[in-house]
Structures are given as structure tokens and as C-alpha cells.
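Pasting a structure below so you can have a look.
Only a single protein chain was left out; the remaining protein chains are all shown in position.
Entry: chain A
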Amino acid sequence: MSTPADAVRAAIAAEWVKLRTVRSTFWLLLLAFALSVGLAHLIGLTFADMKPDPERPFDPLFAAFYSLTLGQLPLVAFGVLVMGGEYSSGTIRPSLAAVPRRGLFYGGKLLAEVPLLLGFSLVTVPVAFLVSQAALGPQGVSVGADGAVEAMIGASLYLTLITLFSTGVATMLRGSALSLGVLLPLLFLGSQGLGNIPKVKTVTQFLPDQVGMVVMHLTGPPGDPRFGRPYGPWTGMALLALWTAAALLGGHLALRRRDA
């Protein structure tokens, strides 16, 4: 006799097999790691060459996490493919025939995805930190520096949540192409110059990627008029958690209400 716990474990196990048996999982995670760590090294080298400016104090943690704004893009693609691939390949039907309770299917998918993302982030973020600080030379700081661990935890949660957000969007939109078409401009909107235009910034600073910037030390020193934010690091993360919850809930409703 199978218990509800067995059903949940089975749904997760099936989704885990799906994750590990397509090549895109491996290549996208590898690309995300290479971009995050490689750029962290280059950014570290760049700042190491610059003369310290007493007027504008330099934050070595900025150099550690700036590369993640690019490194997150393969993760977003991964998050989209986790669900979008079901629709583009048509496996959504055998998937739902095997696990007809849609909440169970969706939950199994997310619960298989989360440990992989957390594990990936908890490796990638500290490695990016260490590589960037080594490249910074004398300006670099150690893991024990003020706020370093807090920022690394925040950055790891950020990468996990933004990927889950992407999975939620792909579930709502039922496909990969449209989801990437929506997500990539959204993620570039705030980070490119557009986000620094004051009137635009009042809106874009609340977008899902932007609310994670404070905890990663990417918004300049507190009170910075150009990059500063009207919310603190963990308020920002709470906002990201809300964005993610909303996307996942939207995906859940779409999955439940619509024909497969």
C-alpha cells in the first residue's frame, strides 16, 4: 500500500531522473559556473589595477558578486527548461498520466530542482568569492570579513529563487520560447543603463532581479543616490521570495485549470 509520503517521494524521484538524464542540465549549470567564477576573476583583476579613491570607497564584495548578474542567465534558462521542456517535447501528457494530481507533479518537480540549485549555488558563490578576492590582491578580503558570509548566503538564495521564479513563469506560459522572451528582457531591464534613469528606476528597482542586488552589495554604499535602494538587503530578499511565490502560484493555477 502506498502512503502519501511514498507518492511525494516517487514524484520527486521521477523528476530527479528527468533532470539528470538531459544534457542541458549539465551544460547550463557548467556555463553558469564558468561565467560566475571566470568573470569574478576578471573583475577582481580589473579593480586590483585601479587606484583607491578615498571619496568613493571601494567594496570588495561588489567584485565578488557582480559576475552573478551574468552567471544567472544560464540558470534562468535551466529554470525555464525544467517545465518548458515538458511542453515543447510533449512529455507533459505522459507526465500527468503518470502523476495525475497536478499539485503533486508540480511539487515533485520543484522539490527535485531546489536541492540541485541550492547545492550548485553554495559551491559557485563561495568559489566566485574566493577567486575574486584572490584576484584583488591586497585589496581582497577573507571569508571572515564583515558581511561576507551574509552576502554569500544571500547570493546563494538569490540564484535559487530567481531560477524557481523562472520555472514558475514557464509553467504559467506553458513553454520555453515565450518564457525566455519575457524573462531575459525583464532581467536586463534593470541592470542595463535604463535602470539608472530616475523615473524608470522607481519601478525597475522592484523587479525580481533588482530586489536581490542589495544583499549582494551591487547597489553601491548605503545612501548612494544613483544605485541606492529604499529597502534593506533582507527586505529585498523577502520581496524576491514574494515574486517567486507569486510566479509559482500562478504556475500552479495554470497547471490545474488548463487542459494538458
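Simple rule for what comes next: contacts are C-beta pairs under 8 Å (C-beta built on N, C-alpha and C of every residue); 3 or more make two chains touch, one makes a residue touch a chain; residues count from 1.
Assume contacts and distances are computed from a predicted model.
Asker: One chain isn't displayed here; going by UniProt, is it "Metallophosphoesterase", "Cation:proton antiporter", "ABC transporter ATP-binding protein" or "Serine/threonine protein kinase"?
Answerer: "ABC transporter ATP-binding protein"
Asker: Would you mind spotting which of A:A48, A:L70 or A:L96 touches the chain that isn't drawn?
Answerer: Selected residue, touching the omitted chain: A:L96.
Asker: Applying the definition given at the start, please give the residues of chain A touching the unseen chain.
Answerer: 2, 6-7, 10-11, 13-18, 21-24, 85, 89-101, 259-260
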